[in-house]
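Here the complex is missing one protein chain, while the rest keep their positions.
We just call them A and B in the order they show up, numbering each chain from 1.
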Amino acid sequence: MKKILDFLPERPVKPRNTGITMVMDKGLSLREAEDFISIGSEYTDFVKLGFGTALITPGLPEKIRLYKKAGVMPYFGGTLFEAFLVRDMFRDFLKFIDDNEIEYVEVSDGSYDIDHARKLEYISELAKRGSVISEVGSKKKEIIYTPEEWVSMMKAELEAGSVKVIAEARESGTTGIYNADGSANMTIINAISDNVKLDNVIWEAPLKSQQVWFIKNFGPNVNLGNIPPTEIIPLESLRLGLRGDTFFDFLPENLRNK
Amino acid sequence: MKKILDFLPERPVKPRNTGITMVMDKGLSLREAEDFISIGSEYTDFVKLGFGTALITPGLPEKIRLYKKAGVMPYFGGTLFEAFLVRDMFRDFLKFIDDNEIEYVEVSDGSYDIDHARKLEYISELAKRGSVISEVGSKKKEIIYTPEEWVSMMKAELEAGSVKVIAEARESGTTGIYNADGSANMTIINAISDNVKLDNVIWEAPLKSQQVWFIKNFGPNVNLGNIPPTEIIPLESLRLGLRGDTFFDFLPENLRNK
Partner (left out) sequence: MKKILDFLPERPVKPRNTGITMVMDKGLSLREAEDFISIGSEYTDFVKLGFGTALITPGLPEKIRLYKKAGVMPYFGGTLFEAFLVRDMFRDFLKFIDDNEIEYVEVSDGSYDIDHARKLEYISELAKRGSVISEVGSKKKEIIYTPEEWVSMMKAELEAGSVKVIAEARESGTTGIYNADGSANMTIINAISDNVKLDNVIWEAPLKSQQVWFIKNFGPNVNLGNIPPTEIIPLESLRLGLRGDTFFDFLPENLRNK
């Protein structure tokens, strides 16, 4: 199928810095993780073991080994970091990630509000030990950041050592960069995209309508996160214009007006 | 991870009488049932083979053996009981559960309205042969019980021999103890919780928002049912405060106001 694939948008090969997909595993069995890998490893860069599930998932070390062997980088959801932090157990958190041979760490403050200067210190410290992905945005509906705050926090976190910043949306896709009905909050998104290098941002986009919106607006190689495992092939279809929603978006100009 | 687990809410170990989770299997393959067991058996007390699926599920005897061996008690959805009953085949129903070596039986009247006195007789008769779980609440939107009726039916059924009573919500979570939009009907729920021993009630809570509501209001060890298999780890995370929604609910007092 060389020929038709030549007519599709180009996707960088792994390891890549753009066109990244982060999938959320919120409790797959080992065999289900293998199933996912067999179908999705080429299209997936990161797997987030959602929120604090790592603490209660049977077979965690085997799962981490499976993902790493498949070239899909596993890391723990930021809520785990926060669960240790709120109990004054940061040193235990470090031990936990070391024991599990985890190279990427998510630093977030979605549930537990900490001073942003302190968050930056954690990012700096963790960046010396491995790679940090930090998340901006609260899980709480009553905490609303201005577009300027989104931008300045993201910039500061990248400067402190994060390799990527994630724009929060939760598993439900109804907070942070989205309105309560799941539609895109364009004021926030535009402010971010105007001021932060797009390669450095991963947009959480659990709902198909959100994936479509980002691919239409930022192209096939926009970085997307919180993708359910079962949606990895459908998402790749959207990126490549192989689904109705983006069918015409990435066609060569001369075919587009047919 | 002894240490951080010490800081999480305590969960009774199986077999337990409180903190129960009932999962609905509406057509898993044998291998998928194995996958579920590998990840969820510690957290799951009962698996309901939903509505009448038992009659048309290939490999039913093997599936029942799998669940029993894993210490997860399987039983047939109440609609199966009703499907036999409406055809005057109660004796055939008894044979069917005996042939399948099923120890728990669900008695319900969600689709087929029977006199409550007659329902109590079935509960008594079946309680002599095994353990009965009975369900209160109609699947029909036009049948609405008063809070007093919910309470009196539950009490009568427990007295007749049910080991647990289930509060109906369907797979969709939009009837019975919930309003049409899936939100909790607090008048009914409060009446039940004020008058029926909570250990004896299993609340159907298929939607995450419903699980959160019950855990926040009745604590980590509330009995919940109709949980989709893929939600067993996320639900346990909610019970333990390892997810944003319940992050602060079960923290020691001195950490809660941080």
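Quick note on the criterion: a contact is a pair of C-beta atoms (placed from the backbone, for glycine too) under 8 Å apart; a residue touches a chain by one contact, two chains touch by 3 or more.
Predicted model, so just to flag it, every value in this text is computed and none were measured.
Asker: In the complete assembly, which of A:N100, A:S124, A:N195 or A:S237 touches the absent chain?
Answerer: Within the whole complex, the residue contacting the unshown chain is A:S237.
Asker: Return the single residue from B:T53, B:S162, B:N185 or B:Q210 that touches the missing chain.
Answerer: B:T53
Asker: Which residue numbers on chain A touch the omitted chain?
Answerer: 1, 3-5, 7-8, 31, 34-36, 38-40, 42-43, 208, 230-234, 236-237, 240-245, 247-248, 251, 255, 258
Asker: Quickly run down the residues of chain B that touch the omitted chain.
Answerer: 26-32, 50-53, 55-59, 79-80, 82-84, 86-87, 89, 92, 96, 110-112, 139-140, 170, 172
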